[in-house]
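Only one protein chain is missing from this complex, and each of the others stays in its spot.
Then we have chain A:
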Amino acid sequence: MTDKLLPIPNADTRAFWEGCAQGELRLQRCRACRNAQFPPRALCAACHAPSPVWEKASGRGRIVSHTRVHRPPSPAFKADVPYVVALVTLEEGPRIMVNLRGAAADAPRIGDAVRIGFDPPAGPDNIALPHAVAVAAP
C-alpha cells in the first residue's frame, strides 16, 4: 500500500496545521478590513493589507457541496472508496474542503449543518487533517 501524501506546512500554513494538531480550527483575519480568509496567505486577499492574524474559528458550518468519489486519485485512497469530499462554508465565511465522516457521509445534503473534527495526527509534521461530522454527532 502506498501512503497518502500529507500536507507539508510552510510559513503561510504552519499555524493552521499546528492548530489542527491541537484540535483547533484556525482562520486568518485581516487587521485592516476584518475579512476572514482561507486558504492562508501572507496578506489579505480582500484589501491586500499585510500580515493577517490567526484566530480560533467556531468549527461550525454548512455543507455547500459534496461528491462521493468512486475513482480515487491514487492507489493510496483505494481502500477508502467510496468516500465523500465536501465543501463546507464556515460560520465565519470562508469555505474549506474536508471528508465527511460518520452519519454525515450517509446521505449528505447541501445546507446540512456540520462541525469540524480532526483525524489523529500523523507523519513527521504531525498533520491532523480536518473532517466534518453531523452537528448532533458525539
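Note that in this section contacts are C-beta pairs under 8 Å (C-beta built on N, C-alpha and C of every residue); 3 or more make two chains touch, one makes a residue touch a chain; residues count from 1.
Keep in mind that, in the parts below, contacts and distances are computed from a predicted model.
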UniProt protein name of the chain not shown, from "ABC transporter permease", "Phytoene dehydrogenase", "Thiolase family protein" or "ATPase component (GlnQ)": "Thiolase family protein"
Among listed residues A:Cys44, A:Ile96, A:Ile116 or A:Val133, the absent chain is touched only by A:Ile96
Pick out which of A:Ala21, A:Leu87 or A:Ala113 touches the chain that's been left out of the picture. A:Leu87
Extract the touching residues of chain A with respect to the undisplayed chain. 4-9, 13, 38-39, 64-75, 77, 80, 82-83, 85, 87, 95-99, 110, 127, 129
